[in-house]
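One structure follows; several queries about it will come next.
What you see is the complex with one protein chain gone and the rest in place.
The letters A and B name the chains in turn, as written, and every chain counts its residues from 1.
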Amino acid sequence: MPLVLPPLVDHHCHGVLRSGPDAAEFASYLTESDAPPASGTSFFDTQLGFAVRRWCPPLLGLEAHCPPERYLERRRELGTTEATRRLLRGGGTGTYLVDTGLPGDLTGPTELAELGGGEARTIVRLEWLAERTADAHTGPEAFVDVYESAVIAAARTAAGFKSIAAYRYGLGLDPEEPSAAEVLRAAARWLQARPPGGRLADPVLLRHLLWSAVRSGLPLQLHTGFGDPDLCLDRCDPLLLTDFIRAVGPYGCPLVLLHGYPYHRHAAYLAHVFPHVYADVGLALSHTGARAEAVLAEALELTPFGKLLYSSDAYGLPELYVVGAHVFEEALGRLIDVWTASGAWSAYDAQRVAQLIAAGNARRLYRLEPTGS
Amino acid sequence: MPLVLPPLVDHHCHGVLRSGPDAAEFASYLTESDAPPASGTSFFDTQLGFAVRRWCPPLLGLEAHCPPERYLERRRELGTTEATRRLLRGGGTGTYLVDTGLPGDLTGPTELAELGGGEARTIVRLEWLAERTADAHTGPEAFVDVYESAVIAAARTAAGFKSIAAYRYGLGLDPEEPSAAEVLRAAARWLQARPPGGRLADPVLLRHLLWSAVRSGLPLQLHTGFGDPDLCLDRCDPLLLTDFIRAVGPYGCPLVLLHGYPYHRHAAYLAHVFPHVYADVGLALSHTGARAEAVLAEALELTPFGKLLYSSDAYGLPELYVVGAHVFEEALGRLIDVWTASGAWSAYDAQRVAQLIAAGNARRLYRLEPTGS
Partner (left out) sequence: MPLVLPPLVDHHCHGVLRSGPDAAEFASYLTESDAPPASGTSFFDTQLGFAVRRWCPPLLGLEAHCPPERYLERRRELGTTEATRRLLRGGGTGTYLVDTGLPGDLTGPTELAELGGGEARTIVRLEWLAERTADAHTGPEAFVDVYESAVIAAARTAAGFKSIAAYRYGLGLDPEEPSAAEVLRAAARWLQARPPGGRLADPVLLRHLLWSAVRSGLPLQLHTGFGDPDLCLDRCDPLLLTDFIRAVGPYGCPLVLLHGYPYHRHAAYLAHVFPHVYADVGLALSHTGARAEAVLAEALELTPFGKLLYSSDAYGLPELYVVGAHVFEEALGRLIDVWTASGAWSAYDAQRVAQLIAAGNARRLYRLEPTGS
């Protein structure tokens, strides 16, 4: 059965570089490592590297799997803007929900959507919002007040919030909302010790940020599972969120567990048993490339079909949008071929579920306007 | 190779509803969630929901994958008893080992076996036995004495015992048997604080229950892995039982690790290295539906072939017996096709191992009479 998908809603992604990158910088976006490759190895020799070499060269007029050097040369010939345009438009994404809290000279949501020929909304990263607040305001009372206003203002236009507490502390935070006094004391401690531009890693403040989003009612995205070596993977198991999920239940705030890998079956379980929990496998599909079908299949064991979302988690390189979309579509298409061929799923349901995962679930969850309206 | 299986021994299952259910109640048995589905989603949109729609409508004279409403309408036309009869007899199960400790107006073991045209034995749930004892007796001495007699009486006719300590506390219990004095003190505390019908969740008493079963010598089934949101999944990793397994070793009591998912590879490891440990993947196959082949394959990596057991963990709906049996048989049949086609397994061994998992291992472990005797 040829799978017919609507334009994808990429519910978790980032801007791409406005210029460059050179060869080493390009390669650095192909890995979660923050160090140079081991002697004798290359970041292109990974599932993600091979996936980039498969899907991207043809969009720039080259043969799939041409050598990385040839590809980068062609990219330079075209210039960053033109290469970005061609790549984004070759990916099949129609809506971008952009987490704007990452550093670098990156396209903003509107710029990205214009280059890609789609629509964009913003996802506000809570730690970024708090750190920018702390940059501009001294004193814990001012910090707390201005942050609260900033969250309320952001909630008026943003599609959702995002937390990287997994990176800053791990997911084993005390699940309860901290009291106003605790927050003030923690803010005073943090602001006093903070070097210029310093990161927020205080667990009381991280909890305060999470609960500020919960009270907004907008969907709250939570990083879970693998990422760069800043995190400790075993502190990013989404099951560590179990008590927080229970505590949040009465507030009606949807929680979206991002990535999850290699704990994506744990995330799927949480989405299965808690009505307000959703899951995605964004980053995991791009990085596992030829294995994306297996990883997506594992996520589809327990996740209710109305609660799995597509994302690319693309960052820096438009190539990551291409890979995210193509790897997802191919993986989903194959699973559906196998499951309909065996009779396990009907063709009608398969088509319906594919559209939910590709776009429908995100449209419902983030209350996006219908396409074309 | 056409796989020829004997009638299945379902070594862990429950009664089915004597009447109803209505549409919402039916759907509630398709999920481990205890809440209504998220807005815009349906419990039928899951691997288990699709598996029910695949296997059950044809047994009631409908097309596979017909809409849920049509199926439920047909079920009402036939009436609960006739639908149950047709479904149970379409499943291929010959022997039911029924855990009778679940609430609801459910068929008992004999009634279930008569409807299904098979044989039944009872599995006694330890927590249920202790709670019923506490309902009828006041005072810790009486509770302890009557519970002990009840276990001894149950062991005369039951096929085995079952513990849901995973739900009540988690599997990280102190592995050692509590002393008589500790048990009395814990019983006094629990009975005094207990509301009518209250659950047993005291860790000392849970250990006492486990050890009462160990001393009986009958196989002891332990819930491990996923289940409803009453449990914390990370406290249900069967590896948490490692020290208990070691402590039990000298007593000759077989331990059967139920479900295990998503920790089924951990359960398989324990069955691999400890002679008195067995494993099943009951609940996991039904809930993962189209993915059951992959989950069963993972369980068959380390579990010795003489130590994996079939179960459905069916509860409430006869449909879950149908799905359990068909999903298992299809998954096993496909694995065996692949493994014999590649030469990894011989056809003779494949047939032999399939019969062990379907019935032989359970017959040996629970000392069931040979069929037809």
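Observations
What we mean here is this: contacts are C-beta pairs under 8 Å (C-beta built on N, C-alpha and C of every residue); 3 or more make two chains touch, one makes a residue touch a chain.
Source: prediction; values computed, not measured.
From the options A:Pro140, A:Gly289 or A:Pro304, the residue with contact to the chain not on display is A:Gly289. Here the missing chain is touched by one residue of B:Ser19, B:Gln192 or B:Ser342, and it is B:Ser342. Checked against the full complex, the one of B:Arg125, B:His223 or B:His266 touching the unshown chain is B:His266.
Taking the whole complex into account, chain A touches the unshown chain at residues 31-43, 45-47, 50-51, 53-54, 64-65, 226, 228-229, 232-234, 261-262, 287-291, 294-295, 330.
In the full complex, chain B touches the hidden chain at residues 237, 239-240, 242, 246, 254, 265-266, 269, 272-276, 294, 297-298, 300-302, 304-307, 338-339, 342-346, 348-349, 353, 356, 364.
By our rule, only the chains that are shown with their structure count from here on.
Chain B has its Cα centroid 37 Å from the Cα centroid of chain A.
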